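Remarks on the structure that follows.
As you look at this complex, bear in mind that one protein chain is not there, while each of the others sits in place.
Let's turn to chain A:
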Amino acid sequence: MKFTIRVNGVEHTREVEPRLLLSDFLRHEIGLTGTHVGCEHGVCGACTILWDGAPVRSCLAFAVQAEGHEIRTVEGLAPGPGQLNPLQQAFRDAHGLQCGYCTPGILMTMTAFLEENPKPDEAQVREALSGNLCRCTGYQHIVDAVLLASQA
């Protein structure tokens, strides 16, 4: 079926199967491969995107369901080419990533979290982060990065 989706402020119109996952659409139909797929059953959080500003697992939604909604992905975070936004910069400064596979999903979850809660404490950050799995970092530097970003 034909549908139109708005991602990072850009409209895309495509003819897709109704069963196509939003994660597959973003990655393979419109080439936004920054959104990663880690489990395809909604647990790991790697595929998290913002759906009208709220974090959503793109592997648990069909692409066509996103019609009429504002989707934001990791590619939409930086203010311009070659730049990092303050949260991304904090992740670099605090070594909040290793392999970087879970990172886009975590950045999107934390973007929404910091908008709701701009000055969190560590316990709040850990609670908000607990729906995203990271196998490399042990989370400590991710927590540091989010706290660093909140102090900026």
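Quick notes on this one:
As a working rule, a contact is a pair of C-beta atoms (placed from the backbone, for glycine too) under 8 Å apart; a residue touches a chain by one contact, two chains touch by 3 or more; residues count from 1.
Throughout what follows, contacts and distances are computed from a predicted model.
The listed choices are "Beta-ketoacyl-[acyl-carrier-protein] synthase family protein", "Molybdopterin cofactor-binding domain-containing protein", "ABC transporter permease" or "Alkaline phosphatase"; the UniProt protein name belonging to the chain that is not shown reads "Molybdopterin cofactor-binding domain-containing protein".
In the complete assembly, the contact with the undisplayed chain comes from A:138, out of A:53, A:68 or A:138. Within the set A:6, A:69 or A:126, the residue that contacts the chain not displayed is A:126. Although one chain is not shown, part of chain A still touches it, namely residues 17, 19-20, 27-28, 31-41, 43-44, 46, 73-75, 77-78, 82, 84, 88, 91-93, 95, 97-104, 107, 122, 125-127, 129-143.
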